[in-house]
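Missing here: one protein chain of the complex. Every other protein chain is in place.
Chain IDs A, B and C follow the sequence of writing; residue 1 opens each chain.
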Amino acid sequence: MGGGEIVSPGDYEVARHLGALIAKEGWILLNGGRASGIMEASARGVKENGGLTIGILPGTDPDWASEYIDIPILTGIGLARNYVNVLSSVVVVALPGRTGTISEIALALNIGKKVISLNFDLGPLFERYEENKQLIYAKQPEEVVDLIKKLLESNFNKEVGE
Amino acid sequence: MGGGEIVSPGDYEVARHLGALIAKEGWILLNGGRASGIMEASARGVKENGGLTIGILPGTDPDWASEYIDIPILTGIGLARNYVNVLSSVVVVALPGRTGTISEIALALNIGKKVISLNFDLGPLFERYEENKQLIYAKQPEEVVDLIKKLLESNFNKEVGE
Amino acid sequence: MGGGEIVSPGDYEVARHLGALIAKEGWILLNGGRASGIMEASARGVKENGGLTIGILPGTDPDWASEYIDIPILTGIGLARNYVNVLSSVVVVALPGRTGTISEIALALNIGKKVISLNFDLGPLFERYEENKQLIYAKQPEEVVDLIKKLLESNFNKEVGE
Partner (left out) sequence: MGGGEIVSPGDYEVARHLGALIAKEGWILLNGGRASGIMEASARGVKENGGLTIGILPGTDPDWASEYIDIPILTGIGLARNYVNVLSSVVVVALPGRTGTISEIALALNIGKKVISLNFDLGPLFERYEENKQLIYAKQPEEVVDLIKKLLESNFNKEVGE
């Protein structure tokens, strides 16, 4: 997860590198699917490394999908699709974003998903979830991958099945 | 808006008092509709003062609605209904809550709604919206009502039409 | 329920008359809310007789609501809102329409709602539901009102609570 807004070149490259690592692990990337910002960067990193990408789009027009999305799911339900994004994910990784990303983090935590925040400081508002280890901070894409591996090994929730 | 979780007696009474003021203004209360926490308290305050309440419920079972809800809208779309809540509101008032409430605040700001936060400190994560006055803090229900009146008078957005 | 397409003057007047009867019974009309066709006609009939109307709109723009809708619920979830319409209704009344109306009839029957079809012949496709009396045909608005009264009296499902 991460914003579709204008992103800094640094954040763009971090997202792209995370995508590359996800592809190398053989995991599937699912995100909001649009052709902008962190969404595009992470999907691009996956595709440049032979992985599979799914985009859960808010609208009804397939042209809104990034060129790096293999499978566009056109929901037509607007931002209500943020709920679909987090429900359909085994682990949610949050990159710097704005309100769209924050809504996804909040929904993910609400339904019991683990959230790994990569360089996105959520501040005191989410401290409760940091304390119970539902929300975990990471500083590097490699750290995110290690955390996901540990979560998958620990059979952390029954949703783990991909 | 506000959580369905266990709330402090103080927050409960503030929400109930806000409901009373809303009813006295002749405004309609729209919230998540469930029989718990801030949702129930605000609806109760409205009904005790002859107002009208609408509950946008996540599930398909009308028994989930609070007894203080006049018109239960059963969406059956789970937490995706949080998007419907904020879209259908002229002004969004946030009371202390957890991730459900935070997701609504984030979605409301995302779609350009004004959000009044009553005693719910959102911290640095939402500072940007505080600065541009899309997010406004209030300390008393009376202050919320005054803010809403000013917003309505200023014809602050085209959604104002109830 | 009924189409938003161009309707015959006859169907328009039948819908408007049904709205009038609904208002006189003190029932609430819930429909798709748009300013066209059967939706507008039924809401108009209700408002001309002092009743209350709720419109479950597909989009995010309140200007799409008919002027005869008291409470517009802006879902932003497109045609997925047809599911919300039937879930939130105690009894579903179908008037002549096209695919939007047919989808609502099918969804209503799917979730166990009673459907009264007023002059809308659904043909052999829905015969199964006619046989088990989940789908009932009527020829006059007055007949629809009588059928609804009988259903409400028989406490036909637990959703009856408005």
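Operating definition for what follows: a contact is a pair of C-beta atoms (placed from the backbone, for glycine too) under 8 Å apart; a residue touches a chain by one contact, two chains touch by 3 or more.
Everything numeric here is computed off the predicted structure, so don't read it as measured data.
Screening B:Ile77, B:Val93, B:Val115 or B:Leu135 for touch with the missing chain picks out B:Ile77.
From the options C:Ala15, C:Leu57, C:Ile73 or C:Leu109, the residue with contact to the chain not on display is C:Leu109. One chain of the complex is left out; on chain A, the residues touching it are 28, 54, 56, 60, 62-63, 71-77, 80, 83-84, 87-88, 111, 158-159, 161. Summarising the interface, chain C meets the missing chain with residues 77-84, 98-100, 102-103, 106-107, 109-111, 122-125, 128-129. Panel shows chain B; residues 60, 76-80 of it touch the chain omitted from the view.
By definition in this document, only the chains that are shown with their structure count from here on.
Look at where the CA atoms of chain A average out and do the same for chain C: the two points lie 40 Å apart. In this assembly, the C-alpha centroid of chain A lies 29 Å from the C-alpha centroid of chain B. Across the assembly, chain C contributes 60, 76-77, 80 as residues in contact with two or more other chains.
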